[in-house]
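Omission of a single protein chain aside, the complex is shown with its protein chains in their original locations.
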Amino acid sequence: MRVNECESMQGAGGDPWSSAWERAARGPVAVVDCREEIPCNPCEEACARGAIKVGEDICASPRFDPGLCDGCGRCVTLCPGMAVFLLDRSHGKGVARVTVPYEMGGELLEGGEAWAMDEDGNALGTAEIVKVKRTGGRTGTLLVTVEVPEGWALKVRGVRDRLISLEAPEETDAEQRERDYHLCRCEEINVSDVRGQAGWFNSLRALRRYSRAGLGYCQGRFCQDLLRRELAQTLHAGEGEVGAFKVRPPVRPVKLGRLGGEDA
Amino acid sequence: MSLAVEEREMAVVGSGPAGMCAALAAVRAGADVVVLDENERAGGQLTKQIHRFFGSRRHGAGKRGFEIAAELERECRGEGVELRLSSTVLGFFPGGELMVEGEDGVYVLRARAVVMATGASEKSLAFPGWTLPGVMGAGAAQTLVNLHGVLPGRRVLMVGTGNVGLIVSYQLLQAGAEVVGILDISDRVGGYEVHYRRVRREGVPFYLRHRVVEARGEEGVEEVLVEEVGRGRGRVLRADAICLAVGLSPLAELAAMRGCRMVYSRELGGFLPWHDGEMRTDRPGTYVAGDAAGVEEASVAMEEGRMAGISAVEDLGRMRGEEAERARSEVRRFLLELRGGPYGEGKLRAKECLYCA
Partner (left out) sequence: MAEGERVSGRVERHAVIESFSGGREVVIFVDGAPIAAREGEPVAAALYGAGIRVTRHASKSGEPRGPFCMIGRCTECCMTVDGARNVRACRALVKEGMRVETPGREG
C-alpha cells in the first residue's frame, strides 16, 4: 500500500472528511476518501454534475469539488473501493448523518439500529438507521444512512448488523520445532528430501526426474513454483535461472480411454 | 491414433476478458473465430467476481465482474464469434494444431492464427499441515462461495494481503463466514488502500510480518499457529479453513508446448511466452494476451486481447498494415495509461524490457 500523502485534492489539511464539514451544514455532500494513485475512475463517470474528476491520467487520484455536489450518492454506489461516503449536518444541532455503501447480507431496516464502525473495525456504538436506499435491483448496493452524534461524524466508515469479536488470541511462544512437510502433494515428497538433493542439480527438470517431485497426477502444477523456490535458494540462483518443467500433453487430466487408452 | 481434424481461420484459447476481446477485434475485421474454454461459462475470472471492478470505465469498471462477463459474451454472440465452452485444450503442437477435448471426445483443431488467452494459475505456499483438508487456494474458496453457495469454512484465515486476498476476504464476509485474520510475511499491505480499508472496517485483524508455522487438525484444519517473523512469539488461531492468496503466475503451459521462447519475469508472475508489443510470440501465427502474457488486470487484459486480435487479422491478410497500425496505436495509448501510477510502473518496465529482449 502506497499512500499518496503529499497532496490534498480536497482542500486544506488533505483530509476529505474535515474539508467536507462546512459544506455538509447545508445538506449531504460526498466525501471522496481515495488518495492512492490506482488505475480507477468509475467515480468520475458516476457524477453527472462533474464534481469528481480523474481526468486523462486514469491513475491520478480523484479531485472533488464540493461546490458542484448535490449529494445524490451515485458515486457512493459505484465506487469499487467503497471509498466514497456522504456527510450531512443539516438535520439539527449535535447530530450528523453519514451514508455508507453496504453489501453484506444483514437485514438493515429504516427505523432500526446498526452498529457504526470506525476505520479499524471498532464499534463506535449503535446508531439509528434513518434511510436505506436500494440502488439497482435485488443485487444492488444499499446506501445506508445513519444518524450519529456529531462527535462521531468524522469517524464512521461502515455499519454492521452484528458485531464479531476482534480479540486476537493471546500470544504464546512459537514452537521452534520445525516439522517436515510435503512439497509435492501427489507423490508425497518432503521438503527435507528436496533440500537434501537440491544441491546436486542445477535445473528444475533434473531435480524432478531424480526426486520424482512433480511427476504425480497434477503434473507438477502445484509444486513447480515451490520446488523452483527451494532450488533457487539452495543454489543462490535466480528463480528464472533454474528453469521450468517440460510440458507434455495433455495439460489436464483426461478420462481413461479418451486418448488412446492413456490416463494422465 | 487418428483424430478428427477441424480447420478454422482463427482460434482463441480462453474466454476471459482477453480472449473475448481478441475474438471481437478479429470478427469485426471479418475473420472466422472460435473461442475454446474448458469452463462451462464464458468470462474466465470474471464469472467468479461479484465485486464491482476497479479499473477504467471504458472497460466496464464499476460493474460487477460477472456482469462484465455477461456483456462481453452477449457482444461476442451478437457479432458471430463461436463460443465453444466445456472444451479443454490439451495440447498445442509445434505444427500449430490444437488438441481439444470437447463434450463428445478429443479432436484436432487447426487454425491459421491462435491466440493464447489462458489467464493465470494460483501460486501455492507450503508449510506443515498445508495438505490438510480446509487449506485451499483463494480461487477455490471463491468458486465454492460465489458459484456454489457453499462456505469453505466458518472461520477462515487468509494468507496474502494483495488485492486478491483482500477482495476474497470481503467476499467471504459477504457470504457469512468470519475472517479470523489476514496474514502476510511483508510488513505492509500489498493491495490497494481502498480494498484494505473496506475489509479493515469490518473488524478483520491483520497480521503483518507474520508467517504460518503450522496448520493442525485431524480430518481437516482446526487451528493454525502463526508467528511474528523474527520474534519467536506466536498465536494459535482457531480456524477451519486457510485460503492461500500468495500470487498468480501466467498459465503458459500451452505456449511452452508450442515451442514458444519462454522468459522469466518476477514482476509479471513467472515464466511466460516472450512476445512483442503487438502480442506476437516468436512462433508464426501464435499470439498471447491477458494474464497469460503477464499477470495484470482485466482492463489491461481486454486491451491486450484487442491488440492480439488486430495483429492476427493483419497477419491473416484481413486488415491492411496502416489500418492495423492505427488501431494498435490507440490500444497502446490505453495500455500506457493503465500502467501509469505506482502500481503499474513495475509492470510497464517489465513489459518494455520484454519487448526488446
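Residue numbering begins at 1 within each chain, and the chains themselves are lettered A and B in the order written.
Everything that follows uses one rule, which is that a contact is a pair of C-beta atoms (placed from the backbone, for glycine too) under 8 Å apart; a residue touches a chain by one contact, two chains touch by 3 or more.
Computed from a predicted structure; not experimentally measured.
Asker: Quick one: which of B:Gly60, B:Gly134 or B:Gly181 touches the chain that's been left out?
Answerer: B:Gly134
Asker: I'm checking contacts with the chain that's been left out. Which of B:Asp104, B:Asp187 or B:Glu219 qualifies?
Answerer: In the complete complex, the chain left out is touched by residue B:Glu219.
Asker: Among B:Asp32, B:Asp240 or B:Glu278, which one touches the chain that has been omitted from the display?
Answerer: Within the whole complex, the residue contacting the unshown chain is B:Asp240.
Asker: With the full complex in mind, choose from A:Arg63, A:Arg209 or A:Arg252 the residue touching the hidden chain.
Answerer: Answering carefully, the residue with contact to the hidden chain is A:Arg252.
Asker: In the full complex, which bits of chain B touch the chain not displayed? Write them out.
Answerer: Answer for chain B: residues 38-39, 50, 64, 121-122, 131-137, 139-140, 143-154, 174-176, 217-220, 222, 238, 240-241 touch the chain left out.
Asker: Even though one chain is hidden, which residues of chain A still touch it in the full complex?
Answerer: Spelled out for chain A, the touching residues are 102-105, 138-139, 142, 185-186, 188, 216-218, 221-222, 252-253, 263.
In this section, only the chains that are shown with their structure count from here on.
Asker: In whole angstrom, how far does the Cα centroid of chain A sit from the Cα centroid of chain B?
Answerer: 16
Asker: Which chain A residues qualify as touching chain B in the complex?
Answerer: For this pair, the touching residues of chain A are 1-3, 33-42, 44-46, 56-60, 78-83, 103-105, 117-122, 139, 141, 157-158, 160, 163-164, 166, 168-176, 178-183, 185, 191, 221-223, 225-226, 238-241, 244, 246-252, 254, 258-260.
Asker: What does chain B use to touch chain A in their complex?
Answerer: Residues 1, 38, 51-57, 61-62, 64, 88-91, 93, 99, 101, 105-106, 121, 123-131, 173-176, 178, 181, 188-198, 200-205, 207, 213-214, 225, 227-228, 232-238, 249, 253-254, 256-257, 262-266, 270-271, 297, 299, 337-344 of chain B touch chain A in their complex.
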